[in-house]
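One structure is given here, and the rest of the page talks about it.
The complex is shown incomplete by one protein chain, all other protein chains being positioned as in the whole.
Take a look at subunit A:
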Amino acid sequence: MAEEKDQPGATFDDQPLPDVYPEPHTENSAVLNGEAEEDTSAVTTEESTKDQSVKISPNLLEMLKAAESRRAPQDQDMAKAEPSETETEEMVTEALRQQRWASSQGADMAKWDSWGSNPAFKEPHWMQIQLTDQKQEFNKHPTKTGRRSLSHSISQSSTDSHSSVDSDSSEDGSSPRDKLQKTSKGFSDFCIKNIQQAEFGRRAIEIAQQEMPALMALRKRASGEKPLAGAKVMGCTHITAQTACRWAACNIFSTQNAIAAALAERGIPVFAWRGESEDDFWWCIDRCISAETWQPNMILDDGGDLTHWIYKKHQSLFKKLKGIVEESVTGIYRLYQLSKAGRLCVPAMNVNDSVTKQKFDNLYCCKESILDGLKRTTDIMFGGKQVVVCGYGEVGKGCCSALKALGAVIYVTEVDPICALQACMDGFRVVKLNEVVRQVDMVITCTGNKNVVGREHLDRMKNGCIICNMGHSSTEIELTSLRTSELRWEHVRPQVDHVFWPDGKRIVLLAEGRLLNLSCSTVPSLVLSITATTQALALIELYGAPEGRYKQDVYLLPKKMGKSSA
């Protein structure tokens, strides 16, 4: 799952982060501190987007454009509802939609009330990412080579599962950076939103623990040996109930504040809160690294930001590391580049490609979420429907088997002959999209490629055809081609758009071509458990490995470890 391959430039070399970090802003410092203060109008956002777009990489530009046009209908909505244009209002609108979205999750019904009265809501993941892009416009930090989104996570399981906890209720405007907080033990080496939420977060962690039996089992099995005794692990991951271990957040929106609080309460230094600014983000990472008397010797990273920071800023520290464990595709890509350039001076472990994780992230996870996502958004009945699945990799296999089980008639398109033959043997017709596009009721893309479904295909689809993306990033469906004047867009409910052709034909577009499984479904805890367990094992392996087993290169998790995780 490489949703962020669309930032191909995000390597260490061609996107060096500013050398001047961290520095206070010179201008516009009022908008520094998170989304609560993001009160500039959406119109301005659009303008600034345009202004900046020249410097931005084409892919990012595409994303921004998509985001921009997504704003448009929202603005209309708001105009109808209330002419006020504050960000808060928009958040409320979003929140209302969100409620609907969340209602089917049923994870934590009790929190409904508080959600309703809360302006600062959790949003679906993709929405967040796009907000991020826009927000960066406000953040005047002098990044030179264009902006990168702060959320790097590609692997699904590294992207949040927000379902069980939402903790953003405190409307405390002051940045956590300016506050001094203490745990009950008098420990103050952390920086989070509100330490008082610890209790709540602890409960959430306990809930997650129940669904993550593997990690608990590992804890029990290994706590006798303490295989990580002496290891000073530093991490940069999403902080949700499931990760519940470590410290700086890799995504400015994914932090569950309560969890961070609970961790801090336990004496783990955590530097993260929900809705950090980019500046905050780097500040957190830096605080995380440069504690006196504490030198990290292991890194657990998701997205490669932390690694990059240490590599750039603390060269001497970097050399003393015993190992890096990297989870996301982007981060791994960056590590490989570093390794190729011969500048990777510590062993790194790629946990993204470990068997267990791959299978679970892709095959099993998508098998469930395709049905979930489609049902939630469209309430479609699958029996007898003709579906074309583009791509028969792990994700495609999962989608096909799930749909087949419900009695859908499935076609597959594939470029790789081996995968195509597999599809044949599994009983699916392998076709070209052109051949079936007139007759299918549903198009699902999961190729990892771009422009798999083009405007010419869309033009020929039949009325009411549903189109969605399970692959990666939002490039698979050529959306920009639909943003033309003769087509009318109608936003019917969250994540569902109807696109009308002049002749009245209607196509149902889900999640605006972004990942259906992230936007309209959730990642099960079990899957996250696999990831977390894999990470923990990778850390143990790297730390406990005898001198010389791992050279300065990027490794896959040893098969045996993958097995243990299963």
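Just so it is clear, contacts are C-beta pairs under 8 Å (C-beta built on N, C-alpha and C of every residue); 3 or more make two chains touch, one makes a residue touch a chain; residues count from 1.
As a working rule, contacts and distances are computed from a predicted model.
Selecting from "General transcription and DNA repair factor IIH helicase subunit XPD", "Adenosylhomocysteinase", "Protein AUXIN SIGNALING F-BOX 2-like" or "Non-structural maintenance of chromosomes element 1 homolog", the unshown chain of this assembly corresponds to "Adenosylhomocysteinase" (UniProt protein name).
Checked against the full complex, the one of A:345, A:424, A:487 or A:545 touching the unshown chain is A:424. Where subunit A meets the chain that is not shown, the touching residues are 353, 355-356, 358-360, 363-364, 390, 413-425, 429-433, 435, 448-452, 475, 556, 562-566.
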